[in-house]
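Just one protein chain is left out here, and the rest sit where they should.
Showing chain A:
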Amino acid sequence: MSVTNAWLTLIALSIGSTILAHFGAAGIFASLAILTLAWIKAQVILRVYLGLQNAPSWGRGFGMVLAIYMIGIMGLAVAAS
C-alpha cells in the first residue's frame, strides 16, 4: 500500500468512527466497531507509515501484540457496558 492510499484509508476510517459516535450509535456493538476501526488504523500506521510492510516478521510481531492489546481493551469495554 502506498503512503497516499494509507492516508486516504486513515481519513476514511477516522471519519467513519466519528460519524458512528456522532450520530448516536451506542451500546456494545458500536463500541466494538469503533475499536475495530482504531485497530485497523493502528495497523495501517505500523505497516505503511512506519514501514513494517517491508519487514514482514516484525510486522507480524507488532500486529500480534497490537491484537492482544486491542482484544484486552475490547474486553474491558464489554465489561463496562
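General remarks:
Rule of thumb we're sticking to: a contact is a pair of C-beta atoms (placed from the backbone, for glycine too) under 8 Å apart; a residue touches a chain by one contact, two chains touch by 3 or more; residues count from 1.
Keep this in mind: contacts and distances are computed from a predicted model.
Of "Na(+) H(+) antiporter subunit C", "Cytochrome c oxidase subunit 3", "(2Fe-2S)-binding protein" or "Phospholipid/cholesterol/gamma-HCH transport system permease protein", only "Cytochrome c oxidase subunit 3" is the UniProt protein name of the chain excluded from the display. For chain A, the list of residues touching the undisplayed chain reads 3-4, 6-7, 10-11, 14-15, 17-18, 20-22, 31, 34-35, 37-38, 41-42, 45-46, 48-52, 54-55, 57-58, 69, 72-73, 76-77, 79-81.
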